[in-house]
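Note that one protein chain is taken out, while the other chains of the complex remain in position.
For subunit A:
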Amino acid sequence: MGSCRDRLSQLPDDFLLQILSWLPTKDVLVTSLLSKRWRFLWTLVPRLNYDLRLHDNTYPRFSQFVDRSLLLHKAKALEGLNIRIGSRCNTAENDVGVWVRTAVDRFVRELNISYCSGEEPIRLPRCLFTCTTLAVLKLENLSLVDVSCYACFQSVKTLHLLDVKYVDDQSLPRIISTCSSLEDLVVQRCPGDNVKVVTVTAPCLKTLSLNKSSQAFEGDDDGFLVDAPKLKRLDIEDYWGGFCYIENMPEVVEANVDVIYKNTEKLLGSLTSVKRLKLCLITSDAAYPAGTVFSHLVHLELCTCAPRWWDLLTRLIEDSPKLRVLKLRQKHIRRAPSPRASWKQPVSLPKCLLFHLETFKWELYEGSQKQKEVATFILKHAIRLKTAIISPKPSSTLLEKHEMLKELSSSPRGSSTCELLFD
């Protein structure tokens, strides 16, 4: 293979088109100037990616580029259309309407439209809602106010709605109910979206993510209702709302719950089959119903920002007999000053400590009284512990770190094979 030979000659056209699919369409058009082989190759590229930033944020030039390249594009079916408009444009709505209509005409499979957040959302044409070829739909800061009842997303498997505005509480459930094959749903609420309670009823849903955008919300009585019996992965992050009730999820594998609800019994209570759990709650008593056992829980990560996090930890350790990995970390700024209450150690030694716990990690350790108690307790009683990694807060002084290390290494260790790493 001499150095003068075309290095890409061995790759078939289809493959080159695959490579081009990863590129923004602006760069794809550059390739039309490469050689005879490449001259019209770009017209068949299956995915078109447009980003306003690549055109110096000048909207007229951008829209002209999109118009012309869409016109010249010849592929019979559009695999994907990505449009990202990051700054405010007054005429964007009309243009986006035309582009979406074009995509629907070309049997688009994946549509990803993002309009800059914080601005008045732009409305989508109705033809989108009856697009039967659509499999992936991702919308950001758009308005679905015009969706009427005949929406039909029968092929949609992935639906991401970020900062989308609806007509009322019923819009979203209606859209979701038409997505008979929906497997992946992400809903990010924003203030002013006309929704109080987000209801998700999806029989095939496998992954669900619910959260709120970083803007400030009014009121604290909004919530989520979820009925997705086949769900495997759940992510909820809500620093504003009031509740989240979910129906039982027997197949759930991984859950990430980071909420400020006063009562999460109807949430955690349905996640009893979970294997991996990341938790940050403000309550410990009302975290889950008494008597619940997380019989499959193997990996637990707990945030230590809540006022009485150690009580929640105690409950969880007692109720997770198969726990193998325990990780503690302060994810948020402490919500309230730590009360003076003492930590009530578990009455009987939890099963997981006796039989299963192998890894114990603590990040941003401060060496406070409670933290010390918990750490020494675990080190003492976790007989099968193999690794314990305790990382102090980076802002601690060398002296403080030295103290922590001294205390930890001198505490009795139940497991003879345990390796304590202080880093």
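In this section, a residue touches a chain if its C-beta (ideal position, glycine included) is under 8 Å from a C-beta of that chain, and two chains touch if they have at least 3 such contacts; residues count from 1.
We adopt the following convention: contacts and distances are computed from a predicted model.
Novice: There's a gap in the complex where one chain should be. From "Regulator of G protein signaling 11", "TATA-box binding protein like 2", "SKP1 component dimerisation domain-containing protein" or "MICOS complex subunit MIC60", what does UniProt name that chain?
Specialist: The correct option from "Regulator of G protein signaling 11", "TATA-box binding protein like 2", "SKP1 component dimerisation domain-containing protein" or "MICOS complex subunit MIC60" is "SKP1 component dimerisation domain-containing protein", the UniProt name of the unshown chain.
Novice: Consider the whole complex, including the chain that is not shown, and state which of A:L72, A:A341 or A:L421 touches that chain.
Specialist: Residue touching the chain left out of view: A:L72.
Novice: Can you list where subunit A touches the absent chain?
Specialist: Residues of subunit A in touch with the missing chain: 1, 3-8, 10-12, 15, 18-24, 26-27, 29-39, 55, 61, 64-65, 68-69, 72.
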